[in-house]
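Omission of a single protein chain aside, the complex is shown with its protein chains in their original locations.
Going by the order they are written in, the chains are A and B; count residues from 1 in each one.
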Amino acid sequence: MVENKNILEVKNVTVSFDGFKALNSLSLEIKKSQMIAIIGPNGAGKTTLQDVITGKTKIDNGKIYFKNNDLSQFSEHAIVELGIGRKFQRPTIIENISVWDNLCIALNTKKTFLSCLLTKLKQKDLNKLLEIINTINLEEKKNLIAKNLSHGEKQWLEIGMLLMQESDLLLIDEPVAGMTETETKKTSDLLLNIAKDRTIIVVEHDMNFIESLNVEIIVLHEGRVLTRGNMNSIKRNKQVIDVYLGR
Amino acid sequence: MKIIIKFFYVILVFTNLNYLLANNNNLRNHILELDTKDFKKKIVSIEKISEIKTDLSLLTLKSILNGKLFIRKSDKKILLVEIIDRKYNIYDFFNEKELGIEKKRKLKKIKINNKIRSILNNKIALLQLSSGTTRQKIEAIFDVIKEGNQETLIIINELLLKEKDKELLLNLNLAKNSIIAKFGTEIEKIEAIKNLSGITNNNIVNILRSIVNDKIISENIKLEATKSLEASLRNIKLNNIIKTTFFGLSLGSVLLLAAIGLAITFGVVGVINMAHGELIMIGAYCAYVVQQIIPTNISASIIVSIPVAFIFTGFVGILIERLIVKNLYGRPLETLLATFGLSLILQQTVRSIFSPLNKTVYSPEWMSGITRIGGLELTNNRIVIIIFTLIVFFIVVYILKKTIFGLQMRAVTQNRKMASSMGINTKKIDMFTFAFGSGLAGVAGVALSQITNVGPNLGQNYIIDSFMVVVFGGVGNLFGTFIGAFGLGLGNKLLEPYVGAIVSKIFILLFIIIFIQFRPKGLFSLKGRIANE
Partner (left out) sequence: MNKQLTENKKSLITNIFLLLGDTTGKYLITILIISIFLLPILHIYIPEDSYTISLLGKYLCFALLALSLDLIWGYAGILSLGHGAFFGLGGYMMGMHLMREIGDRGVYGNPELPDFMVFLNWEKLPWFWYGFDSFLFASLMVILVPGLLAFIFSALAFGSRVTGVYFSIITQALVFTLMLAFFQNNFGFGGNNGLTDFKDILGKDISSKETRGALYICSAFMLILGYLICRIIISSKIGNILVGIRDRETRMRFLGYNTTVFKIIIFTISAVLAGIAGALYVPQVGIINPGEFSPIKSIEIVVWVALGGRGFLYGAIIGAIVVNVLKSYLTIISPEIWIIFLGLIFILVTIYLPNGLTDLRRLIKRYYGRK
């Protein structure tokens, strides 16, 4: 039997809100250790796609398999345990605790009440915390209460939290929206750096940013896949141009 | 000319007075005759008293029946006695003057036995049949049905020829049939029993039941009585269902009135106003104050107090929004607490101004009284409130659906940010919505003043219920509130006959607590991504 190389398979998924089909029998596959970018105009179903993968929104029709597990059988936190991490559009960190604590609670350990009450950090965990806080460049601000971080730093902290989780698949929604140019550059470096040993799906509007990532692109439109390919082929695709220019 | 009229008038008064005085003397003598141990003699005296046919003779019979008629041993004075705390307060029977407290042993009570009691009931009924208003006459007929005999039958037959009022005739016929069913020949009985079929009057049902259970009566009669009884019981059941439904609708409309303002403020502004109950209470006090200002015209005072309450509580609502809610925007739990604090202050303020005692707001005549439909008795004030609620509801729906203000309000409910970017001044909408919702609470208060006492705690009794209605129906959905209110009202009243008022309320609350677990957003809720966030 051939080992399944696809880490994620979305098969004919439909989701509708009051008759409006946010996803319209959408299908796509994503291979292991691949970084992929998803683009599409407003209402194409980008956010809904992430919602259904992470279990936030229930599917009306179709199936999603992650590492050959049917995701409809899992609750949100169980999906996380399977290895899917999600970064929201707006920075979603715990604002009222320190940067360090934010990373601590993201640590990939047993997450039951009792173990959270009783276990303390092991040396191995500490090393990991230090490593990641370095990766996201927040080493000096680790004791700062998270709400005092800048917008870009909050986004990195959130990515750091996903790294702590050791997820195999990261869903990253508009990481560079609202970032300065240097911050954007740093972010793309960060993503490329962490993409070495995990699968990443980036949803982004900023074409320059996507180009700088230099990855395969999936174009969504009206709840289905319009096309996929590299930047150059997408740029020349007539359908994509029509969709974006509204023709 | 005027002098002549006056002259006649004086003569008329005098003759009348003389006649009355003579009657009173007669009455007095007959009452004194009652002071005997011989019950046969007593019956004769009672017959004589009942022949006098004045209000006083009626009072005499009633007082004997209630055991209130006494004779003072020393001077044979006829007295009415009220026993309060084992003390005998005595009153002169003829002029009702209070004569202080008398010792028990100095008084003599007119004692009666069961036979006399039944005669008294009969005589009283007969006296009432021939005088008084239609209502009193009908009451008397019901008494006759309970205790009637051949003698009363004669009088009823006479009355049947005299009376013109349809309702009276109907009831007189009932009485006639009920008497014949007891005392007639077999054929008469069967005919009468047939006529009684399906009647829901309690006494008639009892008569039919006693005929069915009578062991020595003929099978034919029994068969007919069984049929009639079944029809009656069926009708009673039907009546009960209608009555329960009516009570349910009535409670539902009260809930809807109380909750509709809350539903609007909660739905649009997104805050729970814990002082909503107190706004209802203030509305009720508006009705009270307006009635104090125009005490002469109750109808007008109630109608005027509706806009007064709307404007006044609406204004209070604006103050609440400006001073409290606005400062806590985006912190719903804090808003809840602050408005709760306000509710305490409002309650106490009203308590200080108007005293903690309940006030009565009088109902106009068209709201008091009873409407009879078949054997059903529905109170007018509840009917009026159901209709009033529906009117208010449809006005609110109209405002929301057909006016610019309503359109903007709905826009803010569904997507605040989008509405704001479309140029709607959401803050202004919030304020007016709050005022509108509060004003509706005031209107609810006026309505409630017609069915309960007005006191500082009035609002507290309704606040939890109105929350339940809003949460049950689904926030931001007036139709849901409508269904929620009537659903809970009906549910409550349907349960009540089986488990009692309090337990049925407990059941309803438990039901909602459990219901919320399964439909956290209520019966009808907004769907989609924005609603989920």
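Miscellaneous remarks
The rule we apply is simple: a residue touches a chain if its C-beta (ideal position, glycine included) is under 8 Å from a C-beta of that chain, and two chains touch if they have at least 3 such contacts.
Computed from a predicted structure; not experimentally measured.
Residue B:A338 is the one among B:V144, B:A338 or B:I385 that touches the chain not shown. Set against the missing chain, the residues A:A44, A:I64 or A:I93 yield one that touches it, A:I93. The residue from A:Q34, A:T57 or A:Q165 that touches the chain not shown here is A:Q165. Although one chain is not displayed, its contacts with subunit A can still be listed: residues 54, 56, 75-77, 80-81, 85-86, 88, 92-97, 100-101, 104-106, 108, 111-113, 116-118, 120-121, 126, 142-143, 161, 165.
Counting the whole complex, the residues of subunit B in touch with the unshown chain are 272, 324, 327-328, 331-338, 340-345, 347-349, 351-352, 464, 467-468, 471, 502-503, 505-506, 509-510, 512-514, 516-518, 520.
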